[in-house]
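Only a single protein chain was left out; the remaining protein chains are all shown in position.
This part shows subunit A:
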């Protein structure tokens, strides 16, 4: 009797468990789909708009372009006042990334290896720089750069963005460097390595993923920053985001071209994320970032 009861219970339990499992996976699939839908909706709508004509955009509601056109993209890629915006942005962003990482490497090494008077305060103070809104610094930068003749140059924006990117890079790199045992440095001194040689040959390869993560964040923050880059440029170094905000013409807003410009603005960031995605995962795993 008890045997029969036990065996029927034994068959019932797996069936119920399987049903519960399938319900759970159904539920998570629905939640996941909704999540992705909401997340991707604005991006889809942007792409959707960029492939429509202005008439269609203003004419009514359609979930996909009825009359797809690449004319908006053609406008951007053939008109220098448009595409130079991308070139300018890329120039100062790359400049900024290189400067930020190059400056942050020795600083992060010092923070991770030496203790000196006020090192912890200095480290925290560097981070607080990251917390201040860039708007605070727009006015002093504008006046200073105008006075020394740096106004409307790529290097001006690149240097201004160092204000918040260098602290960030120092902070990220310091975390990675702390993970490298100090004994490796000392073994290198004992073997006879000079500091520059040790740093380039032995140390840099060990923190390569950290450099990748730091460079990625510098790139992103410099790419999306609008206020400083707009304040410090007028014509020669005008960034794309700034170009986009000045496209109100006599005939009203050019919706389609704006949407196409938006799509093109997302692409560099997406590309960079694609290339450093493994490093980023590693960076998250290592505790910094």
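In this section, a residue touches a chain if its C-beta (ideal position, glycine included) is under 8 Å from a C-beta of that chain, and two chains touch if they have at least 3 such contacts; residues count from 1.
By our rule, contacts and distances are computed from a predicted model.
Novice: Among "Iron complex outermembrane recepter protein", "ABC transporter ATP-binding protein", "Phosphoribosylformylglycinamidine synthase subunit PurS" or "Cation acetate symporter", go ahead and choose the protein name stored in UniProt for the chain not displayed.
Specialist: The record for the missing subunit names the protein "ABC transporter ATP-binding protein".
Novice: Check each of A:122, A:206 or A:244 against the chain that is not shown and name the one that touches it.
Specialist: A:206
Novice: Thinking of the whole complex, not just what is shown, which of A:23, A:79 or A:186 touches the missing chain?
Specialist: Selected residue, touching the omitted chain: A:186.
Novice: With the missing chain put back, which residues of subunit A would touch it? List them for me.
Specialist: Interface with the chain not displayed, on the subunit A side: 181, 183-184, 186-194, 202, 205-206.
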